[in-house]
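Omission of a single protein chain aside, the complex is shown with its protein chains in their original locations.
Now for subunit A:
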């Protein structure tokens, strides 16, 4: 009853957007697709929401085949595209009414489902959608996607371009929707949001790199991770790149995350190397890996 994807491939002209992708989303799960822009997330969403037909493979959503039973899927899924795509010249209430009507329902009928979200924008229900703030628009879009009580909810980068406070609120809303039994597939380029999902799939260049719970993915990081800092960051990256014991070195906030190709690596050796290269204010500390580190490691 969740989502099942088997060997899906899709190419646009010569570019392979998805390469033989398979995964399962259990009913009631909050599943995250994590990957950079151009990884194939939107293509996958479009296939699952019956907007696009895959070249190869099979997929079912809420138990319905995306090709043969696309009509049933359209009755049972909610889709929130990455770009705000409601009528900017209609008011909040008119937008909601419009989507309720074309799904053959009314706002009153499913009000309990959207209530928590809608009450926040209800004071502005006579305002045109185009005049809402980013966070408000997103709440309206979510309300519209939920108005017909979908079994599966697809959210394509719902938090891109939204402020941190609204992002946090949004994820809390998703958690609450999940408790109501809705299966949610959400994509995001933000690694910090990945930790909020039940399970995540790391996706890059149309391939799935890893599927597991965020915890397992974090702990699967194979090496000891160091965060390195020095007075001159740019020179530091260059010097780490030419260091013979370097396995990986990439910027991470104000630090450089560093792993060594030597199993018995000692941090003191690195400090020595950097000092001999004229670095000052050197800091080298062991740190816990994040999902982003795993992603960087897997995509290497």
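We adopt the following convention: contacts are C-beta pairs under 8 Å (C-beta built on N, C-alpha and C of every residue); 3 or more make two chains touch, one makes a residue touch a chain; residues count from 1.
To be clear about the criterion, contacts and distances are computed from a predicted model.
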(request) Choose one: "Membrane protein", "L-lactate dehydrogenase complex protein LldE", "ABC transporter permease" or "Cytochrome c oxidase subunit 3". The correct choice is the protein name in UniProt for the chain not shown. (result) "ABC transporter permease"
(request) Specify the residue from the set A:102, A:216, A:231 or A:288 that touches the hidden chain. (result) A:102
(message) If I consider the whole complex, including the chain that's not displayed, which of A:77, A:117, A:162 or A:185 touches that chain?
(response) A:77
(message) I'm checking contacts with the chain that's been left out. Which of A:55, A:89 or A:215 qualifies?
(response) A:89
(message) Could you pull out which residues of subunit A are in touch with the chain that's been left out?
(response) 49-53, 70-71, 74-75, 77, 79, 81, 83-90, 94, 97-99, 101-104, 128, 144
